[in-house]
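One protein chain omitted, others in place.
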Amino acid sequence: MGQYLPIVSLMVLAVLFAGISLVASRLLAPRRPSSAKEAPYECGIVPSREQPERFPVSFYIVAMLFIMFDIEIIFAYPYAVDREFLGTFGFFEMAMFSAVFFVAFVYIVAKGALEWGPIQQQRVFNTAVTQQIIDSRIGSGSVRVVGTDGRPANTDEVA
Amino acid sequence: MSIVDKQKIVSANTDEGPQELRSRSDLTVSAVLRDVGAVLRMSESEVAAMAEVSGDVGEDQTMIINMGPQHPSTHGVLRLMLELQGETVLRCKPIIGYLHTGMEKTGESLTYMQGGSNVTRMDYLSCFNNELVFSMAVEKLLGIDGDIPERAVWMRMLLSELNRMSSHLMFLATNGMDLGAVSMMLYGWREREEVLRFFQKVTGLRMNHNFIRPGGVAADLPAGWRDDILEILESLPSRLEEYDILMTGQPIWRQRLQGVGVITAHEALALGLTGPILRSTGVAWDLRRDMPYLHYDQLEFDVIVGSYGDSYDRYSIRFNEIRESMRIVYQILEAMPQGDYRIQNKKVTPPPRARIDESMEALIHHFKIFTEGFKVPEGEVYTAIESPRGEIGCYIVSDGSAKPYRIHVRAPSFVNIQALPHMMRGGLIADAVAIISSVDPVLGEVDR
Amino acid sequence: MGLARDVLDDGLGGMHHNFMTGRIEDLVKWSRSRSSWGATFGLACCAIEMMGTGASHYDLSRFGMEVFRASPRQADIMIVAGRVSQKMAPVLRQVYDQMMEPKWVISMGVCASTGGMFNNYAIVQGVDQIVPVDVYAPGCPPTPETLIHAIETLHQLIEDGEIMRRRVVNNGGAKVELSLTNIAAPVTIAIGTK
Partner (left out) sequence: MSEVETSVEQTVQQLYGCAMSQAFGQDVLFVPRDRYVEVIKSLFNDGFDVCIDLTGVDYLELPHRKVAEGVTAERFEVVVGLLSMTSHRRIRIRVQIPEADAVLPTLFYLHPGTEAHEREIFDMFGIVFEGHPDPTRILMPEDWDGHPLRKDYDRGEIPVQFKGAPS
């Protein structure tokens, strides 16, 4: 019986902590609701249009991926705690389990689900027009070009 | 009744109606293209390429949100309405006017003596440049711009260069903080504080000095000003090296800024941009060298130019312009002449305090100048100088009385902000923050 | 802290009110005054001085204002730093309403306090037409020392509970309609000559 004491006390503490923090804020904090406080914060602008309910699907994909890989880590905890007891059998079991997830991860990266980047392609403007503009304006004094260290040369690609 | 309706009844209406970004459904394609920031002087191919980028995204896919007046990263009270598809910014519309102070109307009822204190509050990061452009305009109208004493001219250059350094240090601080390098805020401010203390010693105020006045400068440099400046100039290079390692060397910093907010020379000229943004596209246009004023033609300095037109270029331009300004200040230290710091023309410069008790005429001049102000001959003039944000111009129309009939200040940030939609097109929201901070707008001079 | 000062001033004699028997309200007042976070309401030149006060030399975190919270939900003190234009007035009121109780307002700079040198159509002549102000910081812009002095005055007022007593008298300083059910008359805002 005694071996379950730590778990039970941990559960009790958890419930107590959650309960107190909920109840305490309701008891002690001054409750002064006002319609401004209920309204969403829009940088000081009164929201005049209803916020759209639909969200782009890319947020949903990332959420699903996170849950999947998060649970994978949770399964690794019991193994990590008892790895001597589980021995080599446990190790290979765990390795297999992780390999499956790794394949999924490679597939996701290949499919580009994590490509979150902007639509804007690498806008490198065409240097011909720019050079012509620049040359026609070179003044007398000396000019120092900065910000080019470690960057690819300006390829001649239309914006 | 949903909360939003209830909300509308209770508090005053902050909705600006037609000034806001309208949703895609009630706009024509050309209006959408214009909102996307298409600059119509572009070639057909670019407009075509632009069309497929903006495309007709389904109406419910996009969301219009407010990066409103009270926002940590909009450098003041700039309000941007962004149309987002997920994290990508499709359209952006800057809405300004939240700091409109009616300075041009107030300027019309202040005499030329008091005008400086009104103008200096426009671009509150480079106060000396505002006063300088206003004073030069008034001096041209008076016809005395030729015989301002040498010491006053050199002091004006000294103060406006130090002001450029403090403004660019402020840029480093806020640019770092906007991109997450929060400790950069502390470092940037530590240097800026040194320069502000020197300003306080010279002019008595840390900001809004009203020190450069028509006819010269308000007071002489305090004793020991030379080694104060040398102390600043000696301590700065080592710290700039530190920031170089802290920021320029970091791959994260580079990826956050490189290729973000690209603008081409052709588009920059079409929008009338000036300053570090124009120079980042490669066009070497710096008023201090191309249309020199004061004694900038006797100084030897480089114009810093970028080549990609993106935020990283603008950052490195401002970073190196601090070094250029330090070089200029060294040269000014050597060439600073002796002599009086204000034109000895009785009609413009009030007599020194001591003389007032002795001579009746000095008392009359003092009284006339400070109550009624000196009269400026009729005419109109436009002068422009290079402020840290670009070309700041002052257009004064005078009707012969002691108050300007019309004063208009051409603010560089007002024009640079109009380039935001163009730079933000297709980028992420995080890039939008980087772009705003790379444009470095000061809302005081935008809304005047 | 009031208690510490009693002990320091007259040694153990002042122990009539020590830690064991201190009222919880003192503790709350002490914690509120010592860890009040500012809302970034930087408008114009005063905002630069406010940032200067928050930065390395004048370091507001010595007074518990460790960070300037952008969202009004997590801010206690709203420092109105700069001139408030007619277009900004409703926004200021909205942000003030959205701040959580207990909240205080410091009107930093003469432009916020009385409209300053811009006595014209565009500027609200004094922020106290829109939000109840607790401390006014003079100066254009107030130097960081002035702002710290204003913040310290406010902290002292909070610690003495004087502000809270005054608030209880006129049922809540913000005069915000307090219950969601009945819609109070819209808050009348005298915005200059509109």
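Read from first to last, the chains carry the letters A, B and C; within each, the first residue is number 1.
The criterion applied here is as follows: a residue touches a chain if its C-beta (ideal position, glycine included) is under 8 Å from a C-beta of that chain, and two chains touch if they have at least 3 such contacts.
Predicted model only: the values in this text are computed from it and were never measured.
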{"item": "Which of B:270, B:333, B:356 or B:430 contacts the chain that the document leaves out", "value": "B:270"}
{"item": "Contact partner of the left-out chain, one of B:201, B:368 or B:408", "value": "B:408"}
{"item": "Touching residues (missing chain, whole complex) on chain C", "value": "86-87, 115, 119-122, 125, 192-194"}
{"item": "Contact set of chain B toward the excluded chain (per top definition)", "value": "16-19, 31, 34, 39-41, 96-97, 100, 102, 104-106, 109, 140-144, 269-274, 283, 285, 290-291, 345, 347, 377-382, 384, 391, 393, 395, 397, 399, 405-406, 408, 410, 414-415, 417-418, 447-448"}
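Here is the rule we go by: only the chains that are shown with their structure count from here on.
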{"item": "A-C or A-B, whichever has more C-beta pairs in contact", "value": "A-B"}
{"item": "Taking each chain's C-alpha mean as its centre, the one farthest from chain C", "value": "A"}
{"item": "Chain centre separation (chain A, chain B; CA means) in Å", "value": "36"}
{"item": "In chain A, residues with contacts to at least two other chains", "value": "35-36, 38-39, 44-46"}
{"item": "For chain C, residues contacting two or more additional chains", "value": "90-91, 94-95, 97, 177, 183"}
{"item": "Partner chain C, residues of chain A touching it in the complex", "value": "30, 32-39, 41, 44-46"}
{"item": "For the chain A and chain B complex, residues of the former touching the latter", "value": "35-36, 38-39, 42-52, 54-56, 58-59, 116-125, 129-131, 133-134, 137-148, 150-151, 154, 158-159"}
{"item": "Residues of chain B that touch chain A when the two form their complex", "value": "2-4, 6-8, 10-11, 13-15, 45-46, 49, 53, 60-61, 63-71, 79, 85-89, 254, 258-259, 262, 264-266, 269, 280-286, 289-290, 301-309, 312-313, 315-317, 319-320, 425-428, 431"}
